[in-house]
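Dumping the structure here so I can ask a few things about it.
All protein chains but one are shown at their positions in the complex.
And then chain A:
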Amino acid sequence: MSTFSAIGEEREIDRDEYTPGVEPQPTWCPGCGDFSVLKALKQALPEVGRSPEETLLCTGIGCSGKLNSYLDTYGFHTIHGRSLPVARAAKLANPDLEVIAAGGDGDGYGIGGNHFIHTARENHDMTYIVFNNEIFGLTKGQTSPTSPKGHKSKTQPSGSAKEPIKPLSMSLNAGASYVARTAAVNPNQAKEILIEAIEHDGFAHVDFLTQCPTWNKDARQYVPYIDVNESDDYDFDKTDRVEAAEMMRETEESLYEGEVLTGRFYVDEDRPSYGAEKQAIGEMPEEPLAERYWDDDYEWERSHDMFLDKHA
């Protein structure tokens, strides 16, 4: 039996394997868009052939962070905004794992914004799903980084004076090599995008519009949505950075005018992932580091033999 025999195992995976046998303490409200992310993931993971025990799902804090309670894989429910640094280190330690990170818009674009920028910049081979509901849900309805300008809440009683974050543009500029937006109301597209994102070799960012029926009642249910890759009204090349930027800008502006544009906005299949870059400069081993600790034949190096003579 190898050390990590769940990894790379050839077998049929049933989507029920991702469903915990014991119903967790319920957190999500009826009608919450988060259920759609869960469902799309349960569909996507068996299709890409990654089982619960070769998948590590790292989440942040907020309603979205409870994804770990509903999706039965190896999980790390981290702290607010910090799912990405935990996730990318796990990927470096064991590149054979399927690493997925997830969090809300406050988690990813607010408190964790710095990590988001740098993880995208480095192009780690992982998927990052941002549950974007334009609100802080778990803390009961405060204005979030993606709430529209003028959004009123108990923490912004006069209406927010801030322009919202533009997540797709930010992601592109930071260096993500796959950028998409989907919506909870569009399960088929969501599944397809998640499959592509997981299979993409690099940092895949999916901005997932998840309606909040409790705290963002006024907001749209993100319908009707338009798939910019399908619609005849839009014509752009998602592999062209300039055209992608233009399309993203239009998408981000139109969201606040009631038009929900979704789809794949940028795909760069040529950029090597961070792990590949690091291996190319000789700073990351070819074999997963995590395997070495189980290799009885490995001769562990000693500082005494390797580094001390220069001190003599």
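Operating definition for what follows: a contact is a pair of C-beta atoms (placed from the backbone, for glycine too) under 8 Å apart; a residue touches a chain by one contact, two chains touch by 3 or more; residues count from 1.
The definition used in the following text is that contacts and distances are computed from a predicted model.
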Chain excluded from display, named as in UniProt, from "Glutamine--fructose-6-phosphate aminotransferase [isomerizing]", "ABC transporter ATP-binding protein", "Bifunctional protein GlmU" or "2-oxoglutarate synthase subunit KorA": "2-oxoglutarate synthase subunit KorA"
Touching residue (missing chain; options A:H77, A:K162, A:R249 or A:R271): A:H77
Absent-chain interface as seen on chain A, which is shown: 1, 3-7, 20-22, 24-25, 52-54, 56, 58, 61, 68-69, 72-79, 82, 84-94, 96-97, 114-115, 117-118, 278, 282-285, 287, 289-290, 292-294, 298, 300-304, 306-308, 311-312
